[in-house]
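Structure first, commentary second.
Note that this is a trimmed complex: some chains were dropped, and none of the rest were shifted.
So that you can tell them apart, the chains are marked A, B and C in the order they are listed, and the count of residues begins at 1 in each.
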């Protein structure tokens, strides 16, 4: 059937995928939520008409926000996931037995329920006894937290939608405060290729760069992202993502992956010249 | 205006770009050639309706097939470019003063002329006195060559079109023979993400893996490629792309780039687990 | 959301409509059935990816196959609807109190059920006590019928799908036989505008033209049909669609319409020159 879902990456370029079926469509207090079955990417979850993840490529994202900081920080006990109501990141983290507590702060309850029903293999981690799901606004949640988390993963992606508050200066300050003195924060850095994304990407860097002593950007190739290319921010109070990287220890854990390797960990921080230039320009300002 | 050019990456996923204008359309002996102006990618050149390159992202490709082998092989004097009638690779190579001869073997004369007219900044290198353009079939050209080139860059991309002959076993054997005893060959490895591309990708690896003592795969993020992700093959008689890599010497040359850096050179060989698995499986067979 | 359903009218032209939601998708023994909600056409029903009808324009079709013969034949008591499991035509016919029996022969039970659930205002007529629904193959059903019906409405539309048998010579012969001596048959004649439809259209005419003494073609403008233009066949043993037309009597019935008027009835038989030529050419052969 000629039914296609398109995502406009800019007003002049789009990716389109053939849709086999729609499994769910609903409007929560926060957003419109759709679950579609695509022929190429399997089930996809879209928020307000934008792809959040697809069955076929979400593993790349989840592995990259999880294993990169976990193979650097020597002793993660308590993790905060901002957004992440789909459970993908939480599920990936539950593979680490030394983690004692995982707090997921997600404002959209319907989103959590939809993911539990349609993406059980992602959401299953939310049932782990170490995981607490708070249906709550992340900014408010963070205000009362201080010196508490070893790792914060900001899983919220859309700087223009209802999650916009999560990208303000205040927010970064609150994250810093909520982290312990050797805490790490990983966040969405956006896609650097298209002109209109580039600007957002640079703004993102500015905030983290000023708030944390160590701030590095790393990359992954995620087909459903704009131009297929996505950047992550690694902001840290103490540990350097390469200098404090412990590949041998991570390998001992025997965690199965499909994208991440300890070799790729290093390569992920080796950025194209045009991305380096973009970030350095920002750092000089 | 709502005029869009689409490229089907599989029958179920496509990238589409808004087209402002068509600058050229013609049918050569080999193929249909179109030059379109897109709002997002600038001018694009399409062969038989498939994008060959775009103004906006061709630099990634040209830098990756050129600088990777040139920063490994210590003494490149004579280069053969198979395909490459657009001149992009030749132009990138002319930045190296030590190169004495660049042979471009391109079967499609109209293609060369169209690129000269519409992409002069790419094609200009073809005017360099060290460059010889042979309007000829590459297979035939290669048969008479033996122990002659330091570097062969196979710029031909489409394993299903008229260039199919360039992807046979015989062809790889002839390339091996045409190279000197320390020669390197760089070739298109394809995109590994979509199922239907994966198979081609693996076949490609098999041939080079069997023909050359050193055979490695490296990657780049190229937005107009299927899933935005492209692999290259590095097949070599003597030099290893990492062990024999000479970053300090390359930096001294002062060549300006927008994608390649000596740091990224290393990262480009650090592949995702799913790509590693795919290649290893093939190697075991 | 950028989710669009397209129907290719030829391989080079298509109509696309934005889809809000999918209400149903299933595969019956006969075909794939989808119910989609479009922003412009309301709910649409698609069979094997082709639009059968939409909420917004199905009234045109139903009125034109019903009221045209009903305002010509003076005494319709028994009607056979071939296909028509959606109930639209049956429902329109139930407005005529003098009709005593309406037989609907539809091979696809799931189709009937889906329409009852999602298009109750169309399907409601199937509950009328005069209506009998036979889940059965129309060809087989017809074989045993002779001199029985005043009116046959062939609601089956797709000459290439599972309904193909309904467009054979044998089928037209059986319809003729099943009709009383003053019976009328109305059928889909197709769209005459695009080259590839034209041929089908002409073939259709040939069969009816040879089987019935009176054979005329009439038209309606239906936006979701190819080129927005649709032809119907009026094949009759005795009554002529214009000469035996009884507008005054029909008006007395007080039937509410949105497309049909007694004036439009006449206009519907006044065809463009290119359609006249196409039909005449066929008649001469």
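Operating definition for what follows: a residue touches a chain if its C-beta (ideal position, glycine included) is under 8 Å from a C-beta of that chain, and two chains touch if they have at least 3 such contacts.
Please read these numbers as outputs of a predicted model, since none were measured by experiment.
Here 3 identical chains are displayed in place, and the whole complex they belong to in this file is assembled from 4 copies in total.
The definition used in the following text is that only the chains that are shown with their structure count from here on.
Between subunit A and subunit C the centroid-to-centroid distance comes to 54 Å (mean Cα coordinates, whole Å). Centroids of subunit B and subunit C (each the mean of its C-alpha atoms) stand 57 Å apart. Subunit A and subunit B have CA centres that are 33 Å apart. Within subunit B, no positions touching two or more other chains are listed.
Every residue of subunit A that touches subunit C in the complex is listed here, in rising order: 1-8, 14, 19-22, 25, 32, 34, 36, 46, 48-49. Subunit A makes touch with subunit B in their complex at residues 6, 10-18, 38-41, 57, 60, 193-194, 219, 221, 223, 227-229, 257-261, 263-264, 266-274, 276.
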